[in-house]
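One protein chain is absent from this view; the other protein chains keep their places.
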Amino acid sequence: MKRLAKWRLISLFSILALVLSGCGEPYLSTLKPAGEVADTQYDLMKLSTLIMVGVIVIVAIIFVLILVRFKRRDDRIPKQVEGSHKLEIIWTAVPILLLLILAVPTVAATFKLADVSPMDKKNSKALVINVRSHLYWWDFEYPGQKIVTSQDLVVPTNEKVYFNLKSTDVKHSFWIPAVGGKLDTNTENVNKFWLEFDDKRSNEAGNVFYGKCAELCGPSHALMDFKVKAISRDKFDAWVTAMQNVKEPQKAQSAVAAQGQELFNQSCIGCHAVTPSNKMPETARLAPNLSDFGNRTRVAGVLDHNKDELKNWIRNPETYKPGNMMTGKYPEMSEEQLDALADYLMGLKVQ
Amino acid sequence: MANQQLNSGNPRVDIEYRRKKNAEEMRYQLVSFALMIFLTLIAFAAVAIKGFTAWFTIPFIILLAVVQVIFQLYYFMHMSHKGHEAPSLFLYSGVLVGAITILAFTTIIWW
Amino acid sequence: MSTYAQKKGFGATLWDFLTTVDHKKIAILYLIAGGFFFLVGGLEAVFIRIQLAVPNNDFVSAGLFNEIITMHGTTMIFLAAMPLVFAFMNAVMPLQIGARDVAFPFVNALGFWLFFFGGIFLNLSWFLGGAPDAGWTSYASLALHSKGHGVDFYVLGLQISGIGTLIGGINFLVTIINMRAPGMTYMRMPLFTWTTFVTSALILFAFPPLTVGLVLMMFDRLFGANFFDATMGGNTIIWEHLFWIFGHPEVYILILPAFGIFSEIFPIFSRKRLFGYSSMVFATVLIGFLGFMVWAHHMFTTGLGPVANAIFAVATMAIGVPTGIKIFNWLLTMWGGSVKFTTPMHWAMAFIPSFLAGGVTGVMLASAAADYQYHDTYFVVAHFHYVIVGGVVFAVFAGTHLYWPKMFGTMLNEVLGKITFWLFFIGFHLTFFIQHFLGLWGMPRRVFTYLPGQGFDTANMVSSIGAAFMGLGVIVMLYNIIITSVKNVKVGNDPWGDGRTLEWAIPSPPPFYNFKQLPLVRGLDAYWLEKMDGKKGMTPAEPLGDIHMPNSSFLPFMMALGLFIAAFGAMYHVNDKAWALPVLIIGLLVTFGSMFLRSVRDDHGFHIHKEDLIDEDDKGVKA
Partner (left out) sequence: MHADEKFTYETWPAAPEKATLESKNKFLGFWFFLGGETVLFASLFATYLALKDKVPSTTHHLAKDLFELPLTFVATMLLLTSSLTSVYAMYHMKNFAFKKMMVWLGLTALLGAGFLGLEVYEFSHYVHEGHTFTSSAFGSAFYALVGFHGGHVAFGLLWCLTLMFRNSKRGLDLYNAPKFYVFSLYWHFIDVVWVFIFTVVYLMGMVG
């Protein structure tokens, strides 16, 4: 059994090393919580882990004692013990107690995280965002502000943000690991919850959090990422005003871009809106709103945000996101046309 | 009526006794059938007569259905007889699982 | 009737297995078929791990990856783990209660063939246009959206094999209630028999919701119904509920027999009776009961509301208590015992910490508010592989080594067995431990790839290396099986030397009628009691007499085959294939025709005559 003991020691150390070294990336990890919801959940995780480690330690002690003490050494027949009521009571009662210690905060937290009463109040000042999930992109509508954006969610820090979640095609799930979550977007009902983004910790994470789709939704489920820009309330208000001011599609800046705009108006505008105003019904919003595309962090959620990748995307979306809904819906573009489109799209910035 | 417990040694007597038992049981069956028909009539009447609120009618007719089913199970299907411990255990377990399912579908699927 | 001992050609052996109604042969069929599907599912797992070993990998495409994970999960759960535990139930349970056969030998065979044809049907999807790709849970919105016939294969294949499982469960229930040997009271039944009993009850109540769910899905996909189509008033949450009302009990259907196998191993190799037998029985029943009250813990993020989530969270945690009772009873069984570290015991010992780790993460998942973070991440993947592999697969390996001599009359090699163990054990922890962290760091499950720069790279590589170790372990085991079968060294009735229950009192493998005379059971661990009294075998409970045996039959095979054929018709009728309807009808005719034949043809079985039994050279067949 020496081998076993040694192996256990090594694994113990490697586990420790892991725990110390890795809590994951601040913009992505649930172990680096950056808001009230994630904090609550992290506290529950810590509490439950503590209890579980306790249980494991007890079992491990008994287990090791057995390993060292009761190995067969001779041919004797041990005493046939039937059981022990005293022990049985102990190992029924103690787990029940431990579970109660976990159950109470669990129930409390479950109700706390589900409390969305402020969003239903009349004249409430609470910021509400309607999230609509699509294969494989995210649509974000700010009903109070009457603006729509896609892929990059913009939120103010240090206040509760309320979400209405629904899907337009198949079920997805809305998750921002570092800030809390998750909640499914169903096809038949609206789910509601809230999140809070802590200002200080948002800064530490670079003000951009990664969001994920957490429900299998088809081939590109893995690529249905979105980003969350958490900025101060002032900056947020400025952004909202800027967005609201874009009443007409922005004019292209250069000749090439103007050519791109023309192309865009021929082939793309049927699906992609370039004004953030909330005029279209949500079922008519077939593709990401591109009004603020120049400020995106990624192209289509996964590609680096630069002209080359943008051109690659328009050239053949299928290679980057299998099964996406854009493939084959527009005429093939020449290199020049791609350049023009890219110029135009990259220039679409509201601020 | 558990297994072959009736042996007085004289087959003739046993037969007589058993026939009487069976006939008697058959009378109970008839009575319970009459009751079932009666309950059905009340249930239909409760709905046919418009006048009651749904809050009364629905629980009421469900109650009637349950009573009627108990008659079916215990008399027609002989669950009142000996030797039905395992069947009733499993039937009621099924009823329990089914009831939880129905409860869940009528409460937490509301949209 | 002494022909059974003669040597037969391949054709005759094949025919024998196609028509057998003997529970021991059906057990072998389950073992072979389940083992085969385990290899298939394992191969799929290896493909998953290869694809995920490095970021942005393109070993398989996105769509294919989804097919692989779906088939991996479905195959492992329905076609590998369940049949494998069914193999041991069939092989051992009737012997443990001192029965000559199961209550419905014909139904037993039918159950196997239904499972088998369902599994084959499901796997044919690989060659007929693509496998199902909506996950083993096949959530309705995606399943309806899925193109091609993949999901149809899932729906029809599982339906067929599900019916097989259901009737198998009923068969075991009746066997245990009606066929126990004299003196074998409920509270003297070995724990494996008890877990078989509770598992069968779970099957009886858990499979109907799945059946209904699959029927609804089939209607939606193939016959234009609208159960799950939100635009027509349908509701996908219905599928989620039906699936999990089945799905949660299903995981206990898997783990309880595993608990049973370990409850046999610990006493045997500790030479000590099971500690707290009655509380073990009680805990088993309680786990089974609670198993039906907790399904919504898989749906915490569906949006059921805080009241439902809180109730289901607390109910889920409660299951930790009876499971804990079991863990401590096993430990106390070894405490004060004389523990011998054979291969089965290695698996059993390793099971305790491994399953414990999986169980406690289960309780962490049960904390609803925290589960919003864990759900659909690799944390969940880690949890369920810890309980399933660390519990069920370990038990299957343990049971294979333990019961191999009873089933085939020869032992597996102990050294190779231990090599398999260490390779698999190390690989297992290497693969799955780190996945807890992947989940917490934000990696969702069911992703065909991940982008670099999110901190997932190293951990995924480690996990993939672990899978390779497991694969090696399995290969060593296959080698072990082959060489020991070739050598075929025969063993006696109690090859481990410390057998306690009735199955160890009769030859390995047992004669086809199991017990020449039914044994008299005088207490728990019946055979051990006799051995301690210095006796060689069991005291018979009846004089030697004729033994009634059922006839073999080809009809079970035909009934299952008919459904298999019909399923193709049902599936292709949506493509307006002209042959679809005739095929559907022919298939159903084969099935119903066989059923009709079965019901109009009297089958009274046959008798082995007393004289023939005496003629048998007495190789310990006594009781």
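Labels for the chains are A, B and C, by order of writing; each one numbers its residues from 1.
The criterion applied here is as follows: contacts are C-beta pairs under 8 Å (C-beta built on N, C-alpha and C of every residue); 3 or more make two chains touch, one makes a residue touch a chain.
Note that the structure is a prediction, hence the values are computed from the model and not measured.
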Partner chains on view for the chain not depicted: B, C
Option touching the unshown chain, where C:11, C:224 or C:543 are the choices: C:224
Among C:415, C:486, C:578 or C:600, residue touching the chain not depicted: C:600
Chain not shown: contacting residue from C:51, C:138 or C:171: C:171
Footprint left on chain C by the chain that the document does not show: 103-104, 107, 166, 170-171, 173-174, 177-179, 204-205, 207-209, 211-213, 215-216, 219-220, 223-227, 229, 231-235, 238, 242, 245, 596, 599-600, 602, 604
Residues from chain B at the interface with the omitted partner, ascending: 1-6, 11-12, 14-15, 18-19, 22, 25-26, 29-30, 33, 36-37, 40, 43-44, 46-48, 54, 57-58, 61-62, 64-65, 68-69, 72-73, 76-77, 83-84, 86-87, 90-91, 93-95, 97-99, 101-102, 104-106, 109
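In this section, only the chains that are shown with their structure count from here on.
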Between chain A and chain C, centroid-to-centroid distance (C-alpha), Å: 36
Residues of chain A engaged with two or more neighbouring chains: 188-189
Multi-partner residues of chain B (each touching 2 or more other chains): 111
Touching residues on chain C, where the partner in the complex is chain B: 173, 177, 201, 204-205, 209, 235, 237-238, 241, 245, 292-293, 296, 304-305, 308
Complex contact set, residues of chain B against chain C: 86, 90, 93-94, 96-97, 100-101, 104-105, 107-109, 111
In the complex with chain A, residue positions of chain C that touch it: 61-63, 66, 133-135, 139, 141-142, 145-146, 230, 234-237, 270-273, 275-279, 301-303, 305-306, 309-310, 313-314, 317-318, 320-321, 324-325, 327-329, 331-332, 334-341, 349, 352-353, 356-357, 360-361, 363-364, 366-370, 372-373, 375-377, 426, 429, 433-434, 437, 440-442, 444, 446-451, 454-455, 532
